[in-house]
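Only a single protein chain was left out; the remaining protein chains are all shown in position.
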Amino acid sequence: MSAKLELVCPAGGLPALKTAVDHGADCVYAGFRDETNARNFNGLNFDDKALAEGVKYAHDRSARVLIALNTFPQASNWSRWTAAVDRAAGHGVDAVILADMGLMDYAANKHPNLRLHLSVQGSATNYEAINFYRERFGIQRAVLPRVLSLAQVEQVIQNTPVEIEIFGFGGLCVMVEGRCALSAYATGTSPNCQGACSPGKSVRWEQTPQGMETRLNGILIDKFADGERAGYPTLCKGRFEVDDETYYAIEEPTSLNTIEMLPELMRIGVRAIKIEGRQRSPAYVAQVTQVWREAIDSCQRDAAHFAPKAGWMAELNKVSEGQSHTLGAYYRPWK
Amino acid sequence: MKISLGPPLYYWPRQQMLDFYAEVAAMPVDVVYVGETVCSRRHELRLEDWLDVAAKLRDAGKEVVLSTLTLIESESDLKALRRAATTEFLIEANEMGAVRLCADAKRKFVAGPTLNVFGPETLRLLGDMGATRWVLPPEATREMLAGLQAGRPAGMETEVFAHGRLPLAYSARCFTARRFNLQKDSCEFKCIDYPAGMDLKTREGEAFLTINGVQTQSAKNYNLQGELPQLVADGVDIVRISPEHAGTRALVEQFRAVLDGAAAPAVASDDCNGFWYGKPGLELIRA
Partner (left out) sequence: MTTFTIPDFTLPQVLKRLGPRLPQLPPTLVLVGALNAAMSKRLGNLLPRDLLEPMIGKRVTIRVLDAGMTLRFAYGERGFRPSFETTPADLTMSARSRDFLALLLREEDPDTLFFSRRLLMEGDTDLGLLVKNTLDGIDLPRLDPAQLVARLSPAELLNRFVARLAQRAVPHH
């Protein structure tokens, strides 16, 4: 078996970062308070003071901090992204997670000692693409979009020296990350450029006699009967009519959970497991980090006899969208 | 201003596709993109067939580009990509694996609309790697285009998606197969029954999206006919029209006429162009 499997946890703010470290995260990923990262939501993320404290807190406890700068800069705002790279480097973070080639080039030239990770937003789904980023910009880790089957992940790992990080738990992007303009089409806010999907300003929940309605910029996404489990107000988790049938045409409200695949993930040489959810509260970070720490440790002790505990699954389902989980594309029939 | 016909996005039966391209040879388009970009399972036309189509179009005086898959997952996808990258035709690279193959082989290529070129630094790098043309991501705004044009490397052509249902998203999952409770691996090629995709409506009956296999498109047509003078002013070299099941010829002729000043722009009330103006894509702003 290759190097230790790392647990990479989300931090939307300083309390979440500390919580993740306290509960056993090897790495915490975070972003600045603007559109330089793909969780650009009101009130979320780090200013310089919080990041300085966060980096110190993590480093004092042997955890690492990764800064996501994973949106696409444009001519008019290029300097905001380069300044963010400089700020991250100045804080002594352990890596920056980038999607834009131009920004990678900047970071590689300006901060040759700064470790670069290829963001999931970079949409690299095969080893040719990943090796391209390594040769050109020296990336050391790539986060895979949630579209590959387990066998395909293995194929990637066998053909690249780049460390592979995959999403293990949390909100499930059904579309290839970086290649989805559904939010931009409906709301004008683009994950690629503004760093947000289905922004709060476009979301309306309303209790009506027919149930709770979710609208995105006025477009009816879903209608929930009382007591029916709900999901995020994203287009890909809505119920629509296709050919006179009304159903979850793209995906049900559900979260990704790969805990039962841990022995396989370790065997094929996955280097890190990412937990989604920078938009979630410290309570979520605590619950999920604790379960995954325990699971990874248990699997590392004895992979042959590893079995997910019922308690873990219950705890994870509780915090999941629609309170259910899926293996997503890792399990081929999902496709 | 040149007009291009983008790669065919739908899965049409073999003869229908061949007939379509026989017709294209006589349309007033300058550039034609051929090849399968959406789903690796589609096989009515194989690479050899596409090369035949390409050769005929070239003989008819068209510039032909071979477009490659947008989502490359498996080793067999990569093999197909490597084969495409060794033909005599210019390649449209739609993901970075294709860019690598072209750059390593010192081949010129077109940087396709899914490469996420939003900033001039990225465009410059692609130029260094051999891109001679780039396609603006459909979700980009006119303002972003202006910034890119200002930093565009010398000799690089700019192409803009100007008509058709917007390719909005790609997935590993096939939504056409899902409609029939089928898995992608045993999809029965259901999308061949939907030559213009499947309509997806909201529960209030509003036309919203179009399902086309692993691709999700807008229900509305993106239409920049009214903005053609702006595109000319912005130094765009090529406008792209997406092939449609019916009416492609009339559409191409209409664009040509508008560009030549011989016709007024035809914009339907259910067309959209919001992206160009930095608004929600589904909106229509009158130029």
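We just call them A and B in the order they show up, numbering each chain from 1.
Everything below uses one rule, namely that a residue touches a chain if its C-beta (ideal position, glycine included) is under 8 Å from a C-beta of that chain, and two chains touch if they have at least 3 such contacts.
In this text, all values refer to a predicted model and were calculated from it rather than measured experimentally.
Trainee: So there's a chain missing from this view; which of the remaining chains does it actually touch?
Mentor: The chain that is not shown is in contact with A.
Trainee: Which of these touches the unseen chain: A:Gly13, A:Gly31 or A:Gly102?
Mentor: In the complete complex, the chain left out is touched by residue A:Gly13.
Trainee: Please identify which residue in A:Asn42, A:Ser76 or A:Gln158 touches the non-displayed chain.
Mentor: Considering all chains, including the one not shown, the answer is A:Asn42.
Trainee: Tell me which residue among A:Glu6, A:Glu128 or A:Glu321 touches the hidden chain in the full complex.
Mentor: Reading the full complex, the residue touching the unseen chain is A:Glu321.
Trainee: I'm checking contacts with the chain that's been left out. Which of A:Ala52, A:Ala89, A:Ala108 or A:Val203 qualifies?
Mentor: Of the candidates A:Ala52, A:Ala89, A:Ala108 or A:Val203, A:Val203 is in touch with the missing chain.
Trainee: Extract the touching residues of subunit A with respect to the undisplayed chain.
Mentor: Spelled out for subunit A, the touching residues are 12-16, 18, 23, 41-44, 50, 53, 199-201, 203-207, 212, 224, 226-233, 253, 279-284, 286-287, 290, 318-323.
What we mean here is this: only the chains that are shown with their structure count from here on.
Trainee: Centroid of subunit A to centroid of subunit B, CA atoms only: how many Å?
Mentor: 29
Trainee: Would you mind writing out the residues of subunit A in touch with subunit B in their complex?
Mentor: 72-76, 78, 99-103, 105-106, 122-129, 131-133, 135-136, 146-149, 152, 155, 174-176, 178-182, 184-188, 190, 192-193, 217, 219-223, 235-236, 239-243, 245-246, 249-251, 329, 332-335
Trainee: Mind pulling up the subunit B residues that touch subunit A in the complex?
Mentor: Against subunit A, subunit B makes touches at 70-75, 77-78, 81, 95-101, 103, 114, 116, 118-126, 137-140, 143-144, 146-148, 150-151, 166, 168-175, 178-179, 183-185, 198-206, 208-209, 211, 216, 218, 274-275, 278-283.
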